[in-house]
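One structure coming up, written as structure tokens, with questions to follow.
Note that one protein chain is taken out, while the other chains of the complex remain in position.
As written, the chain order gives the labels A and B, with residue 1 at the start of each chain.
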Amino acid sequence: MAEEIMDEMDELDVAANADDDAQKGKYMTFQIGDEYYGIAINYVNEIVNIQSITGVPEVEDYIKGLINIRGKIIPVIDVKVRFRQEPVQYTDRTCIILIDVNSTMVGLIVEKIADVITINEKDIIPPPSLNQSVIGKDKYVFGLVKVADEVKLLLDPEKLIRDEDPMSLE
Amino acid sequence: MGEDFNTESMLDIFLYESEQLLETLQNVVLEQKDEDCFDDASINEIFRAMHTIKGSSGIMMYDNITKVSHKLEDVFYYLRESHPDNVPHLELVDHVLDVADFITAELDKIKEGDTPDGDESQIITELDKFLNKIKTGITETGDDLPPENKHEEPKQFYIPPTENESSKYYKASIYYRSDTEMCNIRAYTAVYSLKEITEDMEYMPDDIITNEDSGAVILEDGFHMLIKCQCTKEEVLEAIGDTSGVDWVEVNECTAKEFEMGFHEQEPAPIVIELDDKDKGKGKEKAEEKKEEKKEPTPGDYVIKGKETGKGKKLAKNQPKNSPKQSYISVNVEKMDSLMDMIGELVISEAVVLQNPDLKVPGLDLSNFQKAASQLSKITTELQDVIMSMRMMPLTNTFQKMNRIVFDVSRKLGKDIELEVIGENTEVDKNIIEHISDPLMHLIRNSVDHGIEAKEDRIAAGKDPKGKITLEAKNEGGKVYVIVRDDGKGLNREVLYEKARKNGLIGNRPMSDFTDKEIYQFITYAGFSTKEQVTEYSGRGVGMDVVVKNIQTIGGKLEIDSVEGAGSEMTLKIPLTLAIINGIVMEVGSSTFVIETNAIKEFVRFGKDMLVKEPDGEEYVMLRGECYPFIRLNQRFHLEETDSSIDAEDGIVVVLEHENKYVCIFIDTLIGEQEIVVKPIPSYIKKVQGLSGCTQLGDGSIALILDIAGLITDQERR
Partner (left out) sequence: MKILMAEDDFASRKFMSNYLGKYGDCDITVDGEEAVDAFMMALEDEEPYDLICLDVMMPVLDGYQALKAIRDIETERGIPEKDRVKIIMTTALNEERNVKKAFEMGCTVYSGKPIDLDKFEKILKKLELIE
């Protein structure tokens, strides 16, 4: 499954190099628990199958450790844990989405990869009223969109990988 | 720019040498600024520097530089000959620095291709006044003035070429209609009209006059010309004209290089990379080649071989015009970076090969393989050394610059401050030097401006009225430490906390939530400094957070420590871009760790009787009557518990040492010793005390590298 998605992404890449606007509005979707989430495709570098993760001591619970992709050592986080949900066992459907946020590379462990969808900006609905004390996944969702009767929650990758609390910045 | 000139052009050498002289001069002056007067050696050195610059600038007719250095040379001439007492030293220091600054500014203009048009008259007037003061001083004591300082007028001159190379280069092609006859003659007509306006020209085919068949070639492939002239494209087109039979004409700009390369396939000039003196042994053959190339030009080298129609000038010496004889090349830094990455990958690949599971077939005779493998290892090690040495440079220059800053700023603020420099010869990657200069300047300015108190305050506090700032660099455990330490007033916890709170940086968390070090870090937050703190020298809060960002770009971090009333210490910790160390790989539970070989004192088979358990849970190991703290890594790092952690039977105890402090760890198995490429743990993951990086092993798995110093510090804290 990862290979197919990669092929589609390669095509997108070619198109994108020709015209950056082509990427706007395209989102990589995936499944966590019962819900579907999306991340803007321009953040996504690569998708790989779940592989051996080297644990790193004394890190946040959602940071699972490090993986080795062709010599590059990349930290990975378990998105379900990040959402403060009960973690699940990794299966062979589990994938890691490698994203690049402002030159920081991080891998997102997700349960299942879904399709790449195109979304019109005007179809994105802001999430229901946010208050500061919101925890869990809602903190990272910047918008919702309905695609064929299914709601996809769109994630802000920068918020997803960073804590907003300035005290815990590296 | 000085380290980097890739031609030995007269102008470049003049600029480089003059800059070196001025830098040395500045250092000499700053070293002696606090003395009563310059010592003889310095006087001579300054005299010689000015004399040399006067001479070389005279040859190149940079009159204002010549006049200024001439005047200062005179001053030092009198100092040298008469040794007058009571020379106003600080005033003299100022004059020397003024001259140095003036000349440097003019040199910068020349570097940029501008005219050095600085007005030297003010400096000359002041130097004249000073000189008279000295002369009067000499005669007043009854001594005679020494004979006038003789200046030789330059007799030979060099005029650098004007920068504005207004020559343009074009590639032109003419295509004739297929029914056109005698294309070669038509082509010649075009060439003839072009000759009026071109400086130099080459065309293909070149035998248009002598060979009738060239017409056919032209019909087939077109007629091509390389043109050097001062004209516009339109003027070239016009000159070619619209002779009948022409199907279409194309004229495009090209580069000077393309013009020089001509229509003949020329091999690019061989690239020779200059090796350091200390690598001379390895580069012997290269050195021989280089020596030949560096031979003096001999009369006769530049005679032009008979000029052939259509071909550009070729020297009899078989050396294409303007081919640069380079003994240095300047390399795009990105290429060096990829080279560095590749050597790291090479080391890893080598490990993958040499530790390949396919080789672990029992009974296999690998003696030939081992010999070949060790040869391979030798070569990759040498390769690493050369590549690393290409990039490593001492911090000396960067540190020397700080001298001037401390001098200037402390003087302007009326403070008396001494800068102590330690470890300036520490070598770091070139990339790091570029990123460290500005942050360092900022930290030093801060220390001078905000750290060191005014003289009266220091005296009132019982301190030496003279402030001290220490700038130190050292290499340790794959990292470079650059420390700025001052004995000023230090940081106040409450003040910092209040300020951060007031500026909304920390919400409402109470002060007790933070450790001292965390509070000190507040000063690096954007928006920390308020207007009151802005001075000419240390600016707004824009400063510290930018410093931290710069350091993070190279993977480093800034640590701040302070004792109120006694001073502060800013430490920049920067990982070496590529560290390859010898390490021992070991397994603890299901994790693999690596420890730098140097840190390991010994291995001991575990015996239960060694273990001593304190009531508070702390464990110790007894070895030959000595007691060492004992760490169970998997407990410490909260890794999966394995059986071996409880009732160790088969484990190994490793005794580690750092700066005469010892600690023991417990491991399950020793895998072996190998070369490790130290890769930083991605900065996304917060720093873990006790780990200094990670690496990829021969089988592709990741091993964590233990930081012994960190483990020991952590242990002590508990």
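We take it that contacts are C-beta pairs under 8 Å (C-beta built on N, C-alpha and C of every residue); 3 or more make two chains touch, one makes a residue touch a chain.
Just so it is clear, the model here is predicted, and its values are computed rather than measured.
K.L.:
Where does the absent chain touch, in terms of which shown chains it meets?
P.N.:
The omitted chain makes contact with B across the full complex.
K.L.:
Which of B:A105, B:M182 or B:I304 sits in contact with the chain that's absent?
P.N.:
B:I304
K.L.:
Of the residues listed, B:S9, B:T210, B:S374 or B:Q635, which one is in contact with the missing chain?
P.N.:
Only one listed residue reaches the unshown chain, and that is B:S9.
K.L.:
In the full complex, which residues of subunit B touch the absent chain?
P.N.:
7-11, 13, 61, 155-162, 164-167, 195, 198-200, 294, 296-307, 313, 315, 321-322, 325
Quick note on the criterion: only the chains that are shown with their structure count from here on.
K.L.:
Which subunit A residues qualify as touching subunit B in the complex?
P.N.:
52, 54-59, 63, 66-68, 71, 73-75, 104-106, 161, 166-168, 170
K.L.:
Would you tell me which residues of subunit B are touching subunit A in their complex?
P.N.:
345, 348, 505-506, 509, 518, 525, 552, 557, 591-592, 636-639, 679, 681-691, 694, 696, 700-704
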